[in-house]
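Dropping the structure in here first, questions after.
All protein chains but one are shown in place.
Our next item is chain A:
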Amino acid sequence: MEALGLLLHGFAVLLTWKTLVLMMVGLVLGIFVGVLPGLGGPNGVAILLPLTFTMDPTSAIVMLSCIYWGALFGGAITSILFNIPGEAWSVATTFDGYPMAQQGRAAEALTAAFTSSFVGSLVAVLLITFLAPMISSFALKFGPPEFFAVYLLTFCSFVGLGREAKHKTVISMSLGLLLAGIGMDTVSGNLRMTFGSPELLRGINFLVAVIGLFGISEILLTMEERLALRGHAAGISLRVVLGVWKDLPKYWVTLLRSSFIGCWLGITPGGAIAASFMGYNLAKRFAKESESFGKGRIEGVFAPETAAHASGTSALLPMLALGIPGSGTAAILLGGLMVWGLNPGPLLFVEHKDFVWGLIASMYLGNVVGLVLVLTTVPIFASILRVPFAAVAPMIVVSCAIGAYAIQNAMFDIWLMLGFGVVGYVFKKIGIPLAPFTLALVLGNRAEDAFRLSMIGSGGTLKVFWSNGLVGSITTLAILLLFWPVIDNLLGRVGLTHGTRATSP
């Protein structure tokens, strides 16, 4: 119960008019940077970081973390309205969120996204509050084999649980893995596939690819099909919000499952993106009529958003306790902490109690205030869809281009984005799923490094992936998921299929 006392103390530190105003300012700024694709959380926090140098540490960090929460909320908006993920972990939100918006249910989808974000972060914050010390020691258990097992699990769940034809998923994933190999190879220290071009040294940035694959290709498709945004007749009122909330208890299994996955992957450094995909895939697997996923099902928004925010929030824990940022935005936040002489590490929780508990208290407050704030903006954002396509499309393209450029200040990235736009268009035409491609692009490098480090460490034997309970169970689960369709089929013959499905209400 020591935690509770400290938390109350944290609230006491925060509840001044000044901090509350800073909190609001931070949230609003965060939502705006979250809405611009590519500009996103990391850049937004980086731009605003120097603003806080003149404040006292607690106010500064409260404002910065509120920008972070704001960006987390904001990322969902463009995913749902325009099929353009603002942050890497919003990709899975587009799968059902965008179809919902097209059916005129934009407000419903946005409400669902914001509410589940709130639920996800709340669960994660509760976890941080009471289990912080335990969790950081769990994160220390992750060496190269464990990391590889987690990435393997993500890849396998995609192949095994995906709705699309397996060979198309594998093709898409392989192409992503291939492109992920471009640039410097950390393990050998050599350059790969750069063909002497300095532009390719950096490798292919994941967000540039995503903006092109999802955003630009969608514009191309819309231009071909109808020259209008669908879903402009969106009903917008408090009733929509209440309606979604009334249905919320029905989805408690999905929410709980996604929160769990999110927290688990969030404290595994670098797992935040994998979380949203896995949350989505598992929700699809365990739902009745899983065919309707991808066609505008509300659970398809709940699942990835809850997981993404649970992981986005719990990612702050390895950052504070171990100094390893779980996401790009967390990395910039880390830089901000250091300016204040708050060096992340095991002693931060002991030596800077005021700060740590102030931050944790700001997670609670920031999320509540943030939810209210974003819900009030739903009508504004949803009404964007009423603007004629001819006026919105150029604005989307320009903001995509700015986003792609801003990530690394490189003109080359804008061409790359346009190139990926065409690739995305072709993929959609021939029915190759985009998600496995983006997943492989973002996790490919890490998976490869983790695999090769495991091999160096073990002297080249694959047994290392079953060398202890943790890594062994993850690897086994991964392989089970990979062959899930076969296993499901076999179980079906024995008449057990309904047993697995009964776990969802």
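Basically, a residue touches a chain if its C-beta (ideal position, glycine included) is under 8 Å from a C-beta of that chain, and two chains touch if they have at least 3 such contacts; residues count from 1.
By our rule, contacts and distances are computed from a predicted model.
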- The chain that is not shown, which UniProt protein name from "2-oxoacid:acceptor oxidoreductase subunit alpha", "Aldehyde dehydrogenase", "Tripartite tricarboxylate transporter substrate binding protein" or "Putative tricarboxylic transport membrane protein" does it carry? "Tripartite tricarboxylate transporter substrate binding protein"
- Task: Write down which of A:162, A:344 or A:433 is the residue touching the left-out chain.
- Result: A:344
- Note on the structure: Missing-chain contact among A:238, A:426 or A:456 belongs to A:456
- Message: Given that one chain is not shown, which residue among A:8, A:201 or A:256 touches it?
- Response: A:201
- Touching the missing chain, which residues of chain A? 46, 50, 53, 140-144, 183-191, 198, 201-203, 322-325, 331-332, 334-335, 338-339, 343-348, 408-409, 449, 453, 456-459
